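The structure appears below as structure tokens.
One protein chain is absent from this view; the other protein chains keep their places.
Order as written gives the chain letters A, B and C; numbering starts at 1 within each chain.
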Amino acid sequence: MTGYGDTFTAWRTAAGDHWSAYTRHAFVEGLRDGSLPPTAFLDYLVQDYLFLIHFSRAWALAVTKADTVDEMRLAAATVNALINDELALHIRTCAEAGLSESDLFTAQEKPQNIAYTRYVLDAGHSGDFLDLLAALAPCVMGYGEIGTRLAAEKTSTTYAEWIGTYAGEEYQQVCRDVGSLIDTAITRRLGDRPQNSPRWPHLCQRFTTATRLEVGFWDMGLET
Amino acid sequence: MTGYGDTFTAWRTAAGDHWSAYTRHAFVEGLRDGSLPPTAFLDYLVQDYLFLIHFSRAWALAVTKADTVDEMRLAAATVNALINDELALHIRTCAEAGLSESDLFTAQEKPQNIAYTRYVLDAGHSGDFLDLLAALAPCVMGYGEIGTRLAAEKTSTTYAEWIGTYAGEEYQQVCRDVGSLIDTAITRRLGDRPQNSPRWPHLCQRFTTATRLEVGFWDMGLET
Amino acid sequence: MTGYGDTFTAWRTAAGDHWSAYTRHAFVEGLRDGSLPPTAFLDYLVQDYLFLIHFSRAWALAVTKADTVDEMRLAAATVNALINDELALHIRTCAEAGLSESDLFTAQEKPQNIAYTRYVLDAGHSGDFLDLLAALAPCVMGYGEIGTRLAAEKTSTTYAEWIGTYAGEEYQQVCRDVGSLIDTAITRRLGDRPQNSPRWPHLCQRFTTATRLEVGFWDMGLET
Partner (left out) sequence: MTGYGDTFTAWRTAAGDHWSAYTRHAFVEGLRDGSLPPTAFLDYLVQDYLFLIHFSRAWALAVTKADTVDEMRLAAATVNALINDELALHIRTCAEAGLSESDLFTAQEKPQNIAYTRYVLDAGHSGDFLDLLAALAPCVMGYGEIGTRLAAEKTSTTYAEWIGTYAGEEYQQVCRDVGSLIDTAITRRLGDRPQNSPRWPHLCQRFTTATRLEVGFWDMGLET
């Protein structure tokens, strides 16, 4: 239904209310109806710039933990897309608001931001490729889902560029590719009925914890 | 002056007000005068149990990043002390309050807790032995300093056992040993005038960020 | 049969002839009948000292990748035993031959030695706790098996101390503990029938590759 693969669909269900707390957060609704204050959006972009740096590092870690060349290729392509494309969007938007890339890079990382990215990295270091993917998935697919919904439901054009980025075909293709990578990686390691594996609840928990930390990230965006 | 070594003294100074925000936090003062609610203390112990597990993992990571057998030996001894001694204190105190170790292990880790421990682990993975030590130091030495001060200034016996643990000779020796390990490790890698090294401000920042995350940990303890 | 657990028994069988190439290597037979030249034994001890340092690092890495406190405790205890006990034996024996610990530490690590230890460490970094255990097992249990056999079959007392160390109750208990750790860790992650898991052949391959590298380590000992 989501089109992002069977595993993601199952993990999303397992996350229960945390998933909607994340994807229908007040911050997100403020993007939808344009009520989010511009300063809150700018603060968010600054933190998200720092987030993307560490998120890129986590995808690079995935390259080091892949089992096949195909897994390596997709993870490496994602690192490149994050560092060269998505980061560039942030730099451009912030530049329009008078912030240089150096301002972004030296901004102080907030605790909720640190919590999320370092949790993902540690999921990779402490576990295997699947543990890392389960922690990476909520961000990748959640933004895809938010983008698609807001594109359909938005009542303001204030944040249309942001919405358009994540609703756009290019980003949606990333979500489908990552969803497919996860399905293949799961089958390769856990077999055809992964939900019977003792690791399944543990992977669901990884996904849910990362989702909870996404909620904290939006909370942070409204704190200022 | 602190007796925990020259490097720690310099890093502590560099952390400025963050250091006192941590070591003289309202939570700490509540331990001193006994005004901290018992439920807040118990919640803290549960989170601190989870903290110690990941803090032990970070000291184990230090074993893998040491350059000399002496560095390995001290880091390995610290892992053992944490897992076998300090963790046991938490298990015992929580058991008196009716919580089993299994309750502790399956408790939900709060974001401020995740932020701190995973930041320390990532300091190790992304950098070298010094980066890891700079992130580990605020917890080790801060508790030593808090323990010593509260033992002298406490106006209540409610939290005397906790205070006694960190003020005690055994824990103070750990602080002196770790302080000495840091001084030796710094000289070995940065030479006799480490403050002239381009890495120095970066290490001070590691220490300061970890100190900020300690403040968040105490904040968390008062939130409930 | 071996007493080192079901998983080890299965992995050992999967390694086929590589296992006997390792445990019945000409170097081992030279220890048994005393025909191994003393210089070859000393060269081996020097390389094995360097080996143990990196092997300790790998067990410390296991602490960082454990899922339960019990897994952490056993891995941490093994690090300590390696650094404080087994290493001490090497230092003592080499001291009798006129080599200081500093001589040992600065000796040049040979390629076969590098290959083995770094392969084990990478098994841990690229995979999960099980991948690391599969790479650690051949050394731990192989020495236990060699020690037991040589104690029964030796025809010379030249290397009786070395044989006695690995045949001794203390080392045999380490082998049984590690075997039990592996069995429990496998069940926890792969369930009751681990051989049906898609990961099983991969884990067997890890074990076999590490066994092949053990053969290379003995070859190295005879090269000089």
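General remarks:
Here, contacts are C-beta pairs under 8 Å (C-beta built on N, C-alpha and C of every residue); 3 or more make two chains touch, one makes a residue touch a chain.
The structure displayed is predicted, hence computed values, not measured ones.
Of the candidate positions A:Thr7, A:Thr23, A:Ser56 or A:Thr209, contact with the unshown chain belongs to A:Ser56. Touching the missing chain, out of A:Ala10, A:Ala40, A:Ile83 or A:Leu222, is residue A:Ile83.
Residues 64-65, 67, 125-128, 131, 187-191, 196-199, 202 are the ones on subunit B that touch the missing chain.
Residue-level contact of subunit C with the missing chain is found at 57, 109, 111-112, 114-115, 118-119, 121-122, 125-126, 209, 212-213, 216. Within the entire complex, the positions of subunit A that touch the omitted partner chain are 53, 56-58, 60-61, 63-64, 68-69, 72-73, 75-77, 79-80, 83-84, 87, 101, 105, 121.
Rule of thumb we're sticking to: only the chains that are shown with their structure count from here on.
Centroid to centroid, with C-alpha atoms defining each point, subunit A and subunit B lie 31 Å apart.
Centre to centre, using the average C-alpha position, subunit B and subunit C are separated by 34 Å. Counting only residues that touch two or more partner chains, subunit B has 57, 121.
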